[in-house]
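Input: a single structure, listed below in structure tokens.
All protein chains but one are shown in place.
Naming follows writing order (A, B and C), and every chain is counted from residue 1.
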Amino acid sequence: MKKFFVVLLVALVAVTAVFAGGAKEAATSQVKIGFIGPLTGDYANYGVRCYQAVQLAVDEANAAGGINGAQIILYAEDSEGAPDKALAGFEKLVNNDKVCAIVGAVLTGETLAIAEKAQEEGILLISPSASADGVTDIGSYIFRTTPNDGLQGKVAGYYFAKVLGIKNLGALYAKNDYSQGLYEGMKEAFEAAGGKITIAETCMVGDKDFKTQLTKLRNANVEAVYIPNYTAEMAQQLEQAAQLGMNIQFLSGDGFTDAQIYDLAGDFANGVIYTGPTPGAENQTFINNFKKAFGVDPGTFSTNAYDAANIVINAIKAAGTNRSAIRDAVAATKDYDGVLGLINFESNGDIVATTGVYLVQNQVPVFQGNYTVVDGVLSEVK
Amino acid sequence: MSSIAEFFQHLVNGLTLGGIYALIALGYTMVYGILKFINFAHGDILMVGAYLGLFIFNFLRGGSAMGPWWFVAFILAMLASMLICALLGMTIEKLAYKPLRKATRLAPLLSAIGVSFMLSNGAAWAWGTQSRKLDYPFDNTPLNVLGISIAPHQILILVVATIMMVALTLFVSKSRMGKAMRATSLDQSTAKLMGINSDQIISLTFGIGSALAACGGMLIALDVKVYATMGTMVGLKAFVAAVVGGIGNIGGAMLGGLLLGLLETFGIALLGIPTSYKDAIAFAVLIIVLLVKPEGIMGKAEKEKV
Amino acid sequence: MILLETKGLTRAYGGVVAVNRVDFTVESGLITGLIGPNGAGKTTLFNNMTGLDVPTSGKVFYQGKDITGYPAHKICRLGIARTFQNIRLFKELSVVENVMVGLHFKNGEGSRFALALKSFLRLEGEQEQMYRKAMKWLEFFHMENMAEEKAGSLPYGYQRELEIARALATDPKILFLDEPAAGMNPQETESLMQTIRRIRDLGITVVLIEHDMKLVMNICDNITVLNYGQKIAQGSASDIQKDPKVIEAYLGTDDDPSDDDEDF
Partner (left out) sequence: MLNFFLLIVIYAGIYALMALGQNMITGYVGILSLCQAGFFAVGSYVTAILSVKLGWSFWATIPVAVVLSALLGVLIGLPTLRLKGDYLAIATLGFAEILRTVINNWDSLTNGPNGISRIPKAEIFGLTIKSKYAYIAVIWFFVLIVYLLFERIAKSRMGRALEAIREDEIAASSMGINITKYKVWAFALGAAAAGLAGCLQALYIGSVMPGTYVFMVSIMALCMVVLGGMGNFAAVILGAFIIQLISYFPQMVGLSNIIPAQARQILFGLILVLMMIYRPQGILGRKERKYRKTTKEASK
């Protein structure tokens, strides 16, 4: 009766022995970095795209000779979008693989869960996408290459009110950290700038039918609708809005930077104004390389992940594999010229960022300017 | 509610959503009716069907411009996808469920969850995690009727759901196979004594249920795009719809689906329930219906023999 | 003395009236038989008296108290126990455990909360006590050597007896037996008759549904006959055997289409 159990145990032990033995033979001329993000489950698409971007950065660095001759090895762990799984991945990267820095995690919640442990362990954690306020305040080892929701929302709010002159705005956001964070940041700024949110509708993550919400928005007579969400959901919303005969200005956030939106939404994307990172000179090269490597467009946070990986790689080049030295080197990053443009970090680990504004015309985003908000005043950065 | 037009707009939206639920619920209710277990993998078969349909459709239409051929290609793709999914469903039944006929009720349930895992993650592995668009096989410009916008694909969904329901009802009530199915669902061992090969019938039921899922998958794909986890929530809601309508009852599945779609829509639109509680509405309805009439709206009560 | 009686008890399922205004009385200390062709409503009447079913109209009185609509567990606690037509043992539990379930609410004194607490804290002693009581009942049926076997694995006849033992463990004043001799051979039936008499001698009133006329006529002090849900006769064995209505009911209903109504 217990045969099954015995066989299972023997198998587990055997495999453990084989792999544990194998792991020890690792060559010395290797530099290990880690990645954590949702690679399966509902958020897999965002995690996988970030992972691919990091992989691309690592491959490119290795092709260019690695770090002082040493090859970089990327260990990726799946968080499934849940903090406990993220923590397990973190433990494994830090204790088993002994990576010297980690790019991740992708979602705010899971990042918050591992950030504290990263701080305790003293290992660099640089998230490409955890945009909620307060993430980097957990400690000195926590960085991110995405502007916090506060900034992006602020620019969006002031831009909508002051530049576009919108007085009366509707919103449709998802009840998840990213979407709600952007909405709340925007709302605060928009209302501070004298605008009014007439109607705010929400949806659940994974919802694909927004007709009810859109019908309510349609009948609320607002001047524009803000839809900060992920790519596929926004494509869906734009298309369903068109099906409902809504002829209204749509506004969005950096979820729109994923070129896939044009595959999914096509012409429905035209006319949308959105905020997003300002592209650096290398942006197009990155997009082309990404497509060549993985056969798909980079996702919303791929650029952030790619830059984060490169910043880590550069820091290791400069400072070696000591974890705290890497942290210091990253903090000292000065005008890194990435695909996001020039990158610097604030003292708390947030990216010093400006937010670009784009208008989609004929399925191509047209850059409208680069903005930041200082003391409640929107100013264009040239 | 600002106008009558808005009311009817919500009605149209609710009916389409309900049509989708109904379509999937049909497959659920058939399988449940015979095997009495929740086939959690049903939603994932739907997803596989949508992917296959997408690939076949894109292959068939090649580089041709949109026209009548696209619609033909779409229908052909749907039929092909239904056929493949029927085979897939039968294979799954044979490998993962058939050995469990005599085990506890929990065994097939967990086995189905295992299958669901394998299908959805397998799809993500093979076909990537990004959403894909299934192009409309026709001009989908919404029709404007008295201020109500109706997209042609919404009409298609309702029409196909109705056709499927009628066809299924006829099949189950009139055909030899259908009668054997009903007999099997009532009492497997007696059906066996009557010379009905119940294994074959169960396999066939799975085939039909899976084909229905594939058909639903392709129609839903028009509405929600194609991605690896597309079947999970919609599958669960469809099951809820099947239970609300009365499980094992084809008309009930249709009714439950439409009811659920309408309630989700009007619950938000009329009753002012926050939209983020949309999923909760479905489950609340389920619980209320089960408490008032545990066998579902159109189901028949079975009293335990004492 | 009338221990239990129904007054105008009616139970209808939709249009089908399974039991129709039946007045049924159980005299204390006697063995009462309830007979009738298949589908006559006997089990339905049982279910309505033991709380497994609620009458459409009419009342059930126990020791003069209206107990209509009481849930089954309450009725059991009043001292009314029963067995089932299709044996309903706790098959995965051992034989002695089955009887111990019967002792569930009876064993010990005081409030049920105190009982539960006592059971929780002074486990061994309490269980030991229950075990001994249960074994006593098994001895009554000469089944003590099967105590640790799974109830589901017992031979059919023993399962029937175990069901009776379990019911007796609830310390009832009335015991309802639903076709206790069904499926038994003549020897087994004979021994069952002895057992039923011994139960009566314990001071327990017995009510039984039975098709085995020999058994019924032999041991029942009082017999009620149902047909089509209605009471058609009541009296001693000899009265019943002579009653023309009863004779007609038994001879004339062989091809009665409503045969399967018994299952309600």
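Going forward, contacts are C-beta pairs under 8 Å (C-beta built on N, C-alpha and C of every residue); 3 or more make two chains touch, one makes a residue touch a chain.
Quantities reported herein were computed from a predicted structural model and do not represent experimental measurements.
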Partners of the unshown chain among those that are drawn: A, B, C
Touch criterion as defined above, residue of A:40, A:215 or A:231 at the omitted chain: A:40
Selected residue (touches chain absent from view) among A:95, A:221, A:322 or A:344: A:95
Hidden-chain contact residue, picked from the options B:24, B:240, B:255 or B:269: B:240
Chain not shown: contacting residue from C:127, C:153, C:194 or C:238: C:127
Interface residues of subunit B (partner: the chain not displayed): 32, 36-38, 95-96, 99-100, 103-111, 113-118, 121-122, 124-125, 236, 239-240, 243, 274, 276-277, 279-280, 282-284, 286-287, 290-291, 294, 304, 306
Interface with the unshown chain - residue positions in subunit A: 1-2, 4-5, 8, 12, 15-16, 19-20, 22-23, 39-40, 75-78, 81-84, 87-89, 91-92, 95-97, 107-110, 112-113, 116-117, 132, 138, 175-177, 180-181, 202, 204
Missing-chain contacts mapped onto subunit C: 50-52, 71-73, 76-77, 81-82, 84, 88-94, 96-97, 100-102, 104-107, 115-116, 119-120, 123, 126-127, 130-131, 144-148, 166-167, 170
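One rule holds in what follows: only the chains that are shown with their structure count from here on.
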Approximate Å spacing (C-alpha centroids) for the pair subunit A, subunit B: 34
Centroid distance [mean C-alpha coordinates] between subunit C and subunit A, Å: 71
Set of subunit A residues in contact with two or more other chains: none
Residues within subunit B bordering two or more other chains: none
Sites on subunit A touched by subunit B in the complex: 40-42, 44-45, 48-49, 175, 201-204, 206-209, 211-213, 215-216, 219, 231-232, 235-236, 242-245, 260, 263-264, 296, 299
Subunit A partner contacts - residues on subunit B that touch it in the complex: 2-3, 6, 9-10, 13-14, 16-17, 121, 124, 128-133, 140, 142, 144, 149, 151, 154, 223-225, 227-230, 232-233, 264-265, 268-269, 274-276, 278-279
